[in-house]
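Once you've had a glance at the structure underneath, I'll fire off some questions.
Omission of a single protein chain aside, the complex is shown with its protein chains in their original locations.
Lettered A and B in written order, each chain numbered from 1.
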Amino acid sequence: MSNEKYFVPHGTYWPIIGSIGISTLFVGFANQMHDVSWGWPVMVLGFAIIAFMMFGWLGTVVAESVGGMYNSQVDKSFRWGMSWFIFSEVMFFAAFFGALFYARVLSVPWLGGADNNMFTPELWEGFKATWPLLSTPGEVGQSGVAFSTNFKLVDTWGLPAINTALLLTSGVTLTYAHHALRAGHRNALIAWMLATIALGVIFLGFQITEYGHAYHDGLKLTSGIYGSTFYLLTGFHGFHVTVGVIMLTVILYRIQKGHFSMENHFAFEGVAWYWHFVDVVWLGLFIFVYWI
Amino acid sequence: MSSTTTAAAHDDHHHGPEKGLLRWVKTTNHKDIGTLYLWFSFIMLLVGGAFAMGIRSELLQPGLQLFEPQVFNQLTTMHGLIMVFGAIMPAFVGLANWLIPMMVGAPDMALPRMNNWSFWILPFAGAILLSTFFMEGGAPAFGWTFYAPLSTTFAPDSTDFFIFAVHLLGFSSIMGAINIIATVLNMKAPEMRLMDMPLFVWTWLITSFLLIGAMPVLAGAVTMMLTDRNFGTAFFDATGGGDPVMFQHIFWFFGHPEVYIMILPAFGIISHIIPTFARKPLFGYTSMVYATASIAFLSYIVWAHHMFLTGMPVAGELYFMYATMLIAVPTGVKVFNWVATMWKGSMTFETPMLWALSFVFLFTIGGFSGLMLGIAPADIQYHDTYFVVAHFHYVLVTGALWGIIAAVFYWLPKWTGKMYNERLAKIHFWIATISVNITFFPQHFIGLAGMPRRIPDYALQFADFNYISSIGSFAFGLSFILFTYIIVDCIRNGKPAVARPWESAKGLEWTLAAPVAYHTFDEPPTRAEILAESQHS
Partner (left out) sequence: MKLLLTFTGAISALLGSRAAFAEYTLNMTKGITDISYDIYWLHMMAFWVCVAIGVVVFGAMFYSIFTHRKSKGAKAANFHESTTVEFIWTGIPILILIAMAIPASKTLIDIEVLDKADMTLKVTGIQWKWQYDYPEEGISFVSNLSQSSRDAINASPEKREALNNNEDPYLLSVDNRVVLPVDTTVRFLITSNDVIHNWWVPEFGVKQDANPGFINDAWARPTKIGTYRGQCAELCGKDHGFMPIVVDVVSKEDYALWVESKQAEKIAEAASATKEWTEADLVARGEEVYNANCSGCHQKDGSGIPGVFPAMIGSEVTNGPADYQIGMVLNGLGGMPAFKMLSDTDIASVITYERRSFGNNGSVVQPSDVTSAR
């Protein structure tokens, strides 16, 4: 490490640009949902600003890192930062898993009259509390609102199982890539990285295919609580995989630029942690959403 | 000594702040960012306070005088949101920015650029939130707790802007918390051990874990709201197999830790001030640390005490009642330790000490009413009445806000290098402490007598006490004009302060010159320096 002092950067414009970008994105999105004509373009603009900020900000960081301005203490700050960021992501998913468990274990049985809800079924005559919830209270009861639950379940041992295998394998290939990096085997490193990215992309492709099938079979966002939890959990996961693939690609690019040394490659490790996190979330999904 | 002006490791050396307004936009300096946070939160306090004045003016007398009911609900909602997310939380983050690096002997925060971002998201989030007032259908009017389905099926379009504002606020808090964890654990002087850290640092470290655990869950809650409102999901809609009460579980899983997020740093502040003016080391440092950690842990497992009347099965009610009551134990330990610190001390009563003593007294009263609320059967009569409003203003205003004001007076000489006007500050203290009690104490009675909260108009038997409460609140509101004057006067005309204006104040921050140099602790303090400034020696 070339610098013994902790690196404190100069003033920077990137954060304020980021704030403007996110706000633009959100304002555009909110307007878009209320059918305001300029919603879309503003959203796209916001997105572009964020992308610009990401390039600029991360570019600066990369330059500083390559320029040897970070000492091992800075490296450690990044590690703390990345790990607690991932923890916050875990808690975000926990909210949705919580909703899933709550619905399965508590609210759906309650709607069917479990526990201290013995009078609730008066409202929903004919409702059967099952999981997956194949027909919602609104459909069978008198209420006007109908969530369209006329759907076929996704087959656990079809695409989801294949996807599980893909993601688990990608975790392994990434670990091999890490070993290769530490051993200084550049070609192996690039090969393993390519494999990981490819697995991620195939996963995403299958996921999209699966959504297509599910949608065709009637499972929609509007299919009551089952559809809600199904799509939000898998959707946010898919979004994280997408981000992960993009990050892996950037890392691959930086590998080719020769940014990483055998000892010093935190960016690689951070992305690897993230990828493993996405992996673990998928296991949870596979077990609780698709399987049992 | 490390107290002299030296630059941290920049590639160029020895420079101070940039000139002009852009300094504040671009800054990565923890002191600048701390200042930004503090001013922002102060402005938000005035805005939220102005809403409170609106509420109290409408409630001055029975009948509707000033606001339509819908507008009144908007005021209540915005008052709660702005005070919690705009005033109290940013103020504590501001204090953390200013103080933590100086207290642990670090050159700056661990991730200075991200630190800038944490702050600069806030004004945007605040602007989006406040802009909802001008939208068709008006601002959100469903309370700061935004229970579904009032906030989903039955809410105005502006709710989606509110949702995004909450996303932004959460994002800012999470980044802030990550930064604080990294700073405390990675940047503290190599010679400083965990059990050497001052309590403000400890309480903030623990608060950060609360933030990182709770804020993402809030983000999840508003995201589900967003999809329920716009994309046809059924999380909170029984006709689709969801449950409106599920919203409350998710919200309070965030919401209860949130209230401790707003009090733990104040506990830390009080633990600095009382030893200083009692001229005696803090009693029971170790147990203070453990008590804080226990409170934080318990705060994750008591959330449903806000939901005793939702129709939970009785086993759930019993469990949440017991867990809630347990929190009184570690909180009690803190109170007892503060009293034991005063015991056989040699006390003087400068302004920060007055605020700290007022805190101990009034917060404990708020804690007592909290304990009463925690008794599930009794909560049947308390829930959603002004008794609850009285409870949480005692813990939030005379707790969290008092802690912040105490901190401002205590460290102002360090920040500005000037002394405030002690006489005026004492007058201000007494006006505030008396009027705040006139405002909130009668609310206990109104609540017990049966007045529900969140209503713009009330039955005549509640009139007298509401009148008193409103008058008190106007006096309390005016006291902030004096407060503003004292601060501005200190910055402009204050007499120069010495490095350690309180004779027996301990802490590394006091080893630095006043006003503090732009960059501090280029060289980390030595073990001897750390021990000399430790809270328990």
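Following the convention adopted for this analysis, contacts are C-beta pairs under 8 Å (C-beta built on N, C-alpha and C of every residue); 3 or more make two chains touch, one makes a residue touch a chain.
Computed from a prediction, not measured in an experiment: that's the story for all the values here.
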Item to check | Touch criterion as defined above, residue of B:H383, B:K418, B:R500 or B:H519 at the omitted chain | outcome: B:H383
Checklist entry - For the full complex, which residue in B:D108, B:D160, B:D196 or B:D237 touches the chain that was left out? => result B:D237
Checklist entry - Of B:S41, B:T351 or B:T364, which residue touches the hidden chain? => result B:T364
Next on the checklist: Can you say which of B:D228, B:E317, B:E509 or B:E529 touches the chain missing from this structure?
Outcome noted: B:E317
Next on the checklist: Even though one chain is hidden, which residues of subunit A still touch it in the full complex?
Outcome noted: 110-111, 116-117, 119-120, 122-124, 137, 144
Item to check | Footprint left on subunit B by the chain that the document does not show | outcome: 61-64, 69-70, 73, 135-138, 141-143, 147, 149-150, 153-154, 156-157, 237-239, 243-245, 278-287, 309-311, 314, 317-318, 321-322, 325-326, 328-329, 332-333, 335-336, 339-349, 357, 360-361, 364-365, 368-369, 371-372, 375-378, 380-381, 383-385, 445, 448-450, 452-465, 536
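The rule is simple: only the chains that are shown with their structure count from here on.
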Item to check | Approximate Å spacing (C-alpha centroids) for the pair subunit A, subunit B | outcome: 31
Checklist outcome for this item: subunit A contacts subunit B in the complex at 3-16, 18-20, 22-23, 26-27, 29-30, 33-34, 57, 69, 73, 76-78, 80-81, 84-85, 87-92, 94-96, 98-99, 102-103, 106-108, 110-111, 115-117, 133, 136-138, 141, 143, 145-147, 220-222, 224-229, 231-232
Checklist entry - Quick one: in the complex, what on subunit B touches subunit A? => result 8-11, 18, 22-23, 25-29, 106-108, 110-114, 116-117, 120-121, 123-125, 127-128, 157, 160-161, 163-164, 167-168, 171, 174, 177-179, 181-182, 185-187, 212-217, 219-221, 223-224, 227-228, 230-235, 237-243, 245-246, 249-250, 253, 311, 313-314, 519, 522
